[in-house]
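Only a single protein chain was left out; the remaining protein chains are all shown in position.
And then chain A:
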Amino acid sequence: MEAITVRELNKTFKNGKKALHNFNLTVSQGEIFSLLGQNGVGKSTLINILTTYILPTSGEITIMGYHLKNDSQSIRNCISCVAQHTSIDKHMSLKENLQFQGRLFGLDSATIQARSEELIQAFHLTEYCDYNVSEYSGGVARRLDIAMSMISHPKVLFLDEPTVGLDIESRQILWQMMKTIQEKFNTTIFLTTHYLEEAQLLSDTICIMKDGQPLIQGSMEELRKYFSEPVIRVELNTVDDIAAIVERLNAQDVIKHVRVEEKTLYISVDDSSEGFAKSNLLLTENHVGFCAIEIQNPSLSDIFLKFTSQPIKMNL
């Protein structure tokens, strides 16, 4: 069964800016669905509409079988959202925050108490119960934010760039939390993120959007099938003269394009064997030091860049 269906959704703001244009989307129940796109493509607008915060201009949306247009109150009963910025009340304690959130959903004291204990345990917040909430680090505040959103046991949880600004350790804790939420509470998670490895690691389904429209949607495997270009990954010893190396590689017929990430080159080729041999030879001939070279499946970064850099719409 579908948790979310979006059909022909349009959103035009009062200033005339079109944020979403004939947007279609389907999210299955119980999955982690990631929405990717560059800044300003309409990800947050979509979340704001799906969470009933703003109204769409036109289109049809159903969440857990309820129509957003006529039954937004029922939708609010089964969703929760962790917004880009933490929204905890700094003048209340951790437990008071959980209690207030529970009250908003009409939960009784006993249920709030039980669920609070469960969430405090699950999200490793026990040691922070006695601290002033305003003193929490970004990671702990974010964990409380997510715990608050889970107190109503939502069927759909929206996470709008939840790991932005967090260190790698806090991000890893949050990734584990998302998996726990999916497995333990069977919650559908709708995630927007800028971190492609995060989407690749967590998602059952990924949707890449551009200019207010979805370009492609599918599982990582499905996206890889569509993106057939093999990639040669080269780990250089140094970044010296990297521009000259990239220029020489790009001059080769077999090489389609080269992407650079710090000391690593991602070389897209038509034929993996030929591309591997040519790249290896060129680097050796030019005395470019490297410690690793391998043929790789395309990463989500490769797929994302391919789709977001081309103007045409593609469907699986």
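Rule of thumb we're sticking to: a contact is a pair of C-beta atoms (placed from the backbone, for glycine too) under 8 Å apart; a residue touches a chain by one contact, two chains touch by 3 or more; residues count from 1.
In the analysis below, contacts and distances are computed from a predicted model.
**Q** Choose one: "Transport permease protein", "Insulinase family protein", "RNA polymerase sigma factor" or "HTTM domain-containing protein". The correct choice is the protein name in UniProt for the chain not shown.
**A** In UniProt, the chain excluded from the picture bears the name "Transport permease protein".
**Q** Taking the entire complex into account, which one of A:Met92, A:Ala114 or A:Val239 touches the absent chain?
**A** For the chain that is not drawn, the touching residue is A:Met92.
**Q** Which candidate, A:Ala83, A:Leu202 or A:Leu236, sits in contact with the chain we can't see?
**A** Only one of A:Ala83, A:Leu202 or A:Leu236 touches the chain omitted from view, namely A:Ala83.
**Q** By the contact definition given up top, give the residues of chain A that touch the hidden chain.
**A** Per the touch rule, chain A residues meeting the hidden chain are 14, 51-55, 73, 76-77, 79-81, 83, 85-87, 89-92, 96, 100-101, 103-106, 148.
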